[in-house]
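In what follows, a single structure is set out as structure tokens and then discussed.
Heads up, one of the protein chains got dropped from this complex, but the rest are sitting where they should.
Let's turn to chain A:
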Amino acid sequence: MAAEAKVDPMHQFAIEPLFGSGNWAIAGHNVAFTNSALWMAIATLALVVFVGGGLKRETVPGRWQMAVESFTGFIDNMLATNVGPAGKKYVPYIFSLFMFILFANFLGLMPLGVFGVHPFTFTSHFSATGVLSVLSFSIVLIVGFAKHKLHFFSLFVPHGTPAAMAPAIFVVELISFLVRPFSLGLRLFVAMMAGHVLLEVLSSFVISGGNAGPILFAVAGLPSFVLMVGICALEMLVCGIQAYVFALLTCVYLNDAENLH
């Protein structure tokens, strides 16, 4: 019997410095160019190429321009329905956010391991998604306070709240407001991480089932493989949904900042 092959499902999330940049430092802080940074750069590059290819501004759009325009139209529509006319100025931000997360999720799911390149899903790290959500949250805060000054605090006391209930409602609404950046970043990171761990665990069933002999391979390995194909399709759906949900919730929070309620 072959040696027990131990598959470590968490190894795929390990961050490693690349190109011998392990001891680059600025003011005592390590700024190594990691695999996470590399895949962020690749996602950005892919996004720039994708959008750049659609900027021909032809009257009769070709396929590529149509693809880009359908994405911008989608984001434009999302902001129009959730924020209203005031949402128009956020289209560039929401579009970049949505497309960056979408490209990152899909790049991490690409079967490039077949060619020996192991993609790294940087959206499976809270440090990456947390920064994105803090960015969204600080835009909400800045816009809210710049536009409504201290009147922004009326967000925490909805219209028609009885005076006796107001202090309790204020505390509850304040907590739910302050939890937003965490829940926003946490959702994306956990959804991506859980999916990748699941795929890794299923693949370890296939491999160790195959190593343990033909009977176990037929009983455990093959069904796991079929399930894995299905889960892969599900993961592609999750990639899209998570990017959409991140952009949508940012729109909803921006609506609070723009229009109060």
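What to note about this one:
Operating definition for what follows: contacts are C-beta pairs under 8 Å (C-beta built on N, C-alpha and C of every residue); 3 or more make two chains touch, one makes a residue touch a chain; residues count from 1.
In the analysis below, contacts and distances are computed from a predicted model.
The chain absent from the displayed complex carries the UniProt protein name "ATP synthase subunit c", chosen from "NADH-quinone oxidoreductase subunit B family protein", "Fumarate reductase iron-sulfur subunit", "ATP synthase subunit c" or "Carbohydrate ABC transporter permease".
When the full complex is taken into account, the listed residue touching the unshown chain is A:N82, out of A:N82, A:N105, A:T129 or A:S208.
Only one of A:A67, A:V157, A:V245 or A:L260 touches the chain withheld from this view, namely A:V245. One of A:A41, A:A194 or A:L222 touches the chain omitted from the figure, and that residue is A:A194. As for the chain not pictured, it touches chain A at residues 10, 78, 81-82, 183, 186-187, 190-191, 194, 241, 244-245, 248-249, 252.
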